[in-house]
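With one protein chain held back, the other chains of the complex are shown just where they sit.
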């Protein structure tokens, strides 16, 4: 996502400086003509508005507070737009650290994947102060078709987790449906055909029919990352008194998939994992 | 459903004889001009093709094999079209009993609710012999826009359970999403607004937005019946070696809703139950 | 278990004829001096009281009703003692088939493993008619320290599943406890030491401390068989309206263990599987 975003912003006329924790990816960015900083700290030093997008909560903490992190230098007056999918409490933890350095932080996880980045058609779910969002708008608007202010820091992440929890449930439900049917003697194609007429059929389901039939997936979200998102949702729920038996069941299945080496597969491959690996005769 | 079906078939020119285990409903059918039989046995005696639709597996067994049941008299040469949502093994159990009496049984649970019955726009998921389905077509076609032959007896029910399992997951996932967000400070309207842009948003979700906002529901499926369907799915899965942690989680939530008196509410009211009853502070 | 039982009964003065679906095991029995029958049907023909103990429900159906099965010949007046761990409905399904042939069936799954067989110290959980149990007593008493009549056919199996459901929960709970602690920096030995003082510590837990520390297990019940038992319990529960979210969670974990190749390990190895395979960092 990060590479696509930097590309999009450059096309829209912004001066962009980039850095990736992964050296290979940094090199690829440089080869693509992007100006590269030495580390996260240097990015923050060079820029007025700093966008981050990483995989998970520990990573984002390192990038902000680690030795060569964003907050290692003078960031007075700067604005951070954090676009990862994280736990709400991470947002609430980072915001005061950023403010203590005289800067501001909004979170802005998005709905959409790389094609939507390219077309500037993401949907941003923003948490943080409205005045900070307003300052971020000129940048965010180049990447999005819609921006929703969900509330103070943490609320953007909470909304994103709430959306992805449903995505995990959807694919795990399809996995259980197809596994149930397979064991009862139904053919996969036939089941997928009927499921497309279920009341809850969706454009997304349609886009995953191919991979569910065994075609090579067009990757949108890998199983490992979805597992991490559901884990964050379950943790956030449990911490605040929300029993989530469905999500905990989804998490068990995704964890088993990762344990079996399916982690880097597309989430559309989960039904195959459940059907081919988890089903067991007496 | 039964009343709407008999009405539809009469409009389409069939001679229909009806009976309902519930006396009040039988009276209402009679008041509507339907010819009424004394019991299930008499229905089978009077008709060449017999349609049944009831709530659950024990009920259907009683109607077929009970003292005044379908199979209590001479049913040689008749065709039964069983349209309930049942466990596959119930279909496999009934078919030989029916055949032992010289009759035939297909199952034909449907996707769709009362408006689709009225318009003849159901989707029939048929299990049984293809020749028996062919004999049923003149009747089924008046009620459906599509008929899919899923396989031998049991396969129609299996497909219906596979579809409804997803419906239960969908509403329980929305319940967990909205509960998670509510505890994190998000407003309900705001969340529903975003969820309609989730990749898995569907026409069905849209149709339930009102009830999820607290409006009086237009009933499509009550929580008690959905719970029964998910219970059937979990049982069918467990009997055949399919671990279903997500569906088991859904079942726990639906069971808690019924235990709290939400059983006759529309399934669109489940999120409210979860949010208002199951959430607990420390 | 079967070999140990036949040995025990011979030691106690009974004439025993044996057969095993597995040729190697049959040969081992013969090498041990046991008289061998050609098939299950021949066992039933030769004996007055016929004991069966197999892994699962499909197997027991084959042995009773298959081509060379118990019920293939004349079994008038005979008594079957079925000692497997099965679903209650299997017992209720077999009993009338046996009675239709003029014979009787009680089920008698047991608590205890091979050492208890050798010492005649099993605990029998009997389902069936009391008069049939009385007829079985001279045999059962040689193998047991206690016989409990739980009710009609099915009730013995139900009680055994209820016991094993708890065993699955116990080992999965230990797995989750140890995994939780491991991720929080606690040492395994230290945790096991404390857990032995938990209010629910039991002799069984003590007997599994070694394998939980990584020692080679003394096999008592393999993970695959426990998974099958929990699957039977979940199916029996779901069929009769019992939501079992804990058991469904246990089943998901045991299924993942089997999928990862841990199926033939002792159930005491489940914590290791959870800790080493299912735990995942972000």
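Going by the order they are written in, the chains are A, B and C; count residues from 1 in each one.
Operating definition for what follows: a contact is a pair of C-beta atoms (placed from the backbone, for glycine too) under 8 Å apart; a residue touches a chain by one contact, two chains touch by 3 or more.
No experiment lies behind these values; they were computed from the predicted model shown.
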item	value
Residue among B:8, B:149 or B:227 that touches the chain left out of view	B:227
Contact residue for the chain not shown (choose from A:72, A:199, A:249 or A:265)	A:249
Chain not shown, touching residues in chain A	87, 231-232, 234-235, 238-239, 241, 243-245, 248-249, 251-252, 255
For chain C, residues in touch with the removed chain	88, 111, 123, 125, 146, 148, 150-152, 154-155, 158-159, 161-163, 165-167, 169-170, 172-174, 176-181, 183-187, 190-191, 193-195, 197-205, 233, 236-237, 240-250, 252-253, 278-282
Interface with the unshown chain - residue positions in chain B	55-59, 224, 227-228, 231, 245, 248-249, 252-253, 255-256, 258-260, 277-278, 280, 282
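The criterion applied here is as follows: only the chains that are shown with their structure count from here on.
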item	value
Type of chain A:chain B copy interface by residue overlap (half), same or different	same
C-alpha-based rotation, chain B on chain C, 0 to 180 degrees, nearest 5	180
Gap in Å, rounded to a whole number, between the CA centres of chain C and chain A	46
Geometric centre distance via CA averages, chain B-chain A, whole Å	37
Residues of chain A whose C-beta touches two or more other chains	245, 248-249, 252-253, 278, 280, 282
